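Got a structure for you, questions after.
One chain of protein is taken out of this complex; the other chains stay put.
Chain nomenclature is as follows: A, B and C, assigned in order of appearance, with residue numbering initiated at 1 for each chain independently.
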Amino acid sequence: MSERTDRLLRVLLPVVTVVAFFAVWTVYVDSAKVSAFILPPPLEIGYAFVRLVGDGGVWKHVLVTVEEAVAGFAIAVALGLVFGTLLAKLRLAEMALKPFIVALQLVPKIALVPLFILWFGFGIESKVVISAALAFFPIFANALIGFKSVDRGDRDLFISMQAKPLATFWLLDLPSALPVILTGAEVGIVLAIIGAIVGEFMGGNVGLGYLAVAKLQDLKVADLFAVILLLTLIGLTLYSLVAGLRRWLTPWHQAVDTII
Amino acid sequence: MNSAQPAVRLPSTDAAAPKRPHVTIRGLSKTFGKTVIYDNFDLDIPRGELISVFGPNGCGKSTLINMIAGLIPVDAGKILFDGMTLSEIKFGYVFQNYREALFPWMRAFDNIAYPLKMMKVPPAERKARTERLVAHLGIKLDLNMYPYQMSGGQQQLVSIMRALVVEPEILFLDEPFSALDYEMTLFMREQLQKLFIESGTTMVLVSHDLEEAVYLADHVLLLSRHPARVADFTEVTAARPRTDATLSDIDFVRTKAHCLEVFQREVRRA
Amino acid sequence: MNKKSLEPFLPIVGVIGLLAVWQVASSAKWVDPVLLPSPYEAGKAFWIGMHGELGFDFVKTIYRTAMSTVIAGIIGIPLGIVLGSSEKLYRSLEFVIDFFRSTPASAMFPLFLVMFGVGDETKISVAAFGAILVILFNVAYGVMNARKTRLLAAKVMGASRMRVLFDVMLFESLPQTFVGLRNGVSLALVIIVVAEMFIGSQDGLGHSVFEAQQLFEMPRMYAAIFAAGALGYGLNLLFLLIERRFVHWSGK
Partner (left out) sequence: MPSPGSDIGLKAVAKTYMTRSGDAVHAVNRVDLDIARGEFVSLLGPSGCGKTTILRMIAGLEPPTSGEIVMRGEAVWQKGRRSAVATRDMAMMFQEARLLPWFNIEENIALPLRLRGEDEKSRLEKARSLCSTVGLSGFERARPSNLSGGMRQRAALARALGTEPQALLLDEPFGALDAMTRDQMNIELQRVCLARGVTVALVTHSIAEAVFLSDRIVALAPRPSRVVDIYTVPFERPRPVELQRSAAFQQLVGRIRDDILRAAA
């Protein structure tokens, strides 16, 4: 295969797949006479999406969900970095804190959602807490791994150059760990969005999670699909931003695909 | 040179008879991107000899044996083994990176027997043949171990045995010791020499260590920068088995110096 | 070696520590006792509950999680192998894969609710959907990153394409497959618990947490949360042990 056809295929094939996907969907709904209350044809969802986005009312929901997710993510990054650094650098802190964190890590955090709502109320705070709780662990775990896996030989180099601890942290530890930390952040942002949405399912009267439940209760299935599509696009955007950040901040690092 | 002749297995290698070429390469060409690695390259590899391939970095040493062993397609040219093609003969190949060449989910024994399985040899005979090879080589190794339980040298030894178990007519070795530490390398050189003397198999060895290349070889194939030509095909006349004493032998030192000279000339030319 | 085999039991130490902190917090009345009952009360609720309703919920959740993981494995592993072994196929599906990857799985609940109705099928299929993606990516990743030298070695020894696939590729992807299964089962559990909370469920740990919250029965709620945590830990440990048994060469 020549290089040009290869490049052409790279662009064409995904387009073909997506078009085929929607075509099959349309034909299936049409021929099997699936009720529009269960699976509307793609075109109808498209109209619903345009209506949804065109209607100014949706933006307040979008804003709230994004705000919750981003705030939760920011808290998770801050705490993840602090604890990750602490546990990697201080043997005592690791011994004292690691068992707690491993124990908490394995709890399905989602089960804590009702508890958080009791503690923090139905407002935005509880959702931020849920977001942060979900996003914290991958970021923390990767920070810990990242700081711990700084090359032994590079450390020797810094010792032989008489580097001070703070300089070693900024010039060696942090850049070494950054690709791994940012990979954790890619997973974290997706979890932060999930946290916000699940929190909104549970209580409150604003946000896209709430909107989805409301559409469901009104049996507006095409609208529900449109909300999910919007959520997916928001998720994709936030994820791409973090992934882009990783590529921009650590261009030297061979990209390893994240696996959620 | 007589003592270096294998005494068994190959009836045609009578010490007195002139050597027939085992591998004939004619008009070999290979281009990577815009770089011409080989252009109309000819070479004869004598039967039952150990040939070391040596040359400047990037001259295509590994590419050459990979093309002969069929791992890389040739752009043009013919490679024949006694007039036959690669698919008609049995051959073995030893990779540089033994860690990635052995199967870690198999015990050493099953690793060695794997090529026999590919030849559809029945299990009982596979076992017998593998055991015979191990006994013949007199290597003390617990073959029930998994590769990751072995030292690097032991793993490479398993890798070489795996290549030998099919009783190949020719064995290719791509820098087989370069991933080992220095002492292990010395040990493995002795092991390889022993295997060569006992099996009499034609061997083609790529090496980046001149001393190693000369120490092990009957002929050193010195390649020039690309497009690669045969800069020299130096005969090494030292008797086998060669030992540490060989390294300070005056003829050996002279041969090595000659190779170094050719090598440095080729480097300067580039 | 010793250190490594102790690692899975670290959480138990953590739990004991957490209980101690909890006891101190509740007896010193740092937190409103209504929101945080003493660990004794919660423990009592756990003990009694596990012999009754909570135990039933526990088993229900295990059943649903197991079902969805099995389904996800049956679908995800072969798909992952196919996807991973053909670069062209992976490339053509890359967009769809990325799209689903960034779809928050939980956003799909209402959707599945519509498609499958209220019942076990819904919960199991949502969880299976989430887990399939995780398993599939990991398997495909494992296959795509099979050591080229090993594949070449098999080829040199005369292995056919099928043999290479079964003798080498499959084993090569096994460590990553287990990573996928472990992450998949964790995700399945999370989704099941959420589904039990929201999709009009009558049983399961999620339902138990939710109901206790609604009725403000705090000890019972903590008991259910603890049960969920224990389940998460248990499933992880189980998969780790299986992994160590079957993928003994991994990381060596």
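Just so we're on the same page, contacts are C-beta pairs under 8 Å (C-beta built on N, C-alpha and C of every residue); 3 or more make two chains touch, one makes a residue touch a chain.
Every value quoted in this text rests on a predicted model; they were computed, and no experiment measured them.
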What are the shown chains that the omitted chain is in contact with?
-> A, B
So which of A:V34, A:A163, A:A214 or A:L245 would be touching the chain we can't see?
-> A:A163
Which residue from B:M106, B:M145, B:I197 or B:L247 sits in contact with the chain not drawn here?
-> B:L247
On chain B, the omitted chain is touched by residues 56-57, 181-183, 208-210, 244, 247-248, 253, 257, 260-261, 263-264, 267
Which residues does chain A use to touch the chain missing from this display?
-> 153-154, 156-164, 167, 171-172, 175, 250, 252-253
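Assume only the chains that are shown with their structure count from here on.
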Which one of the chains is farthest from chain C, going by Cα centres?
-> B
Could you please state the distance in Å, as a whole number, between where the Cα atoms of chain A are centred and where those of chain B are centred?
-> 52
Geometric centre distance via CA averages, chain C-chain B, whole Å = 50
Touching chain A in the complex, chain C uses residues 10-15, 17-18, 35, 88, 91-96, 98-99, 101-111, 113-115, 133-134, 137-138, 141, 179-180, 183, 186, 189-190, 193-194, 197-198, 205-206, 209-210, 212-213, 221, 224-225, 228-229, 231-233, 236
Residues of chain C that touch chain B when the two form their complex | 147-150, 152-159, 163, 167-168, 171, 174, 248-249, 252
Could you pull out which chain A residues touch chain C in their complex?
-> 9-10, 13-14, 16-18, 21, 37-39, 98-104, 106-115, 117-119, 190, 193-194, 197-198, 201-202, 209, 212-213, 215-216, 221, 224-225, 228, 231-232, 235-236, 239, 257, 259-260
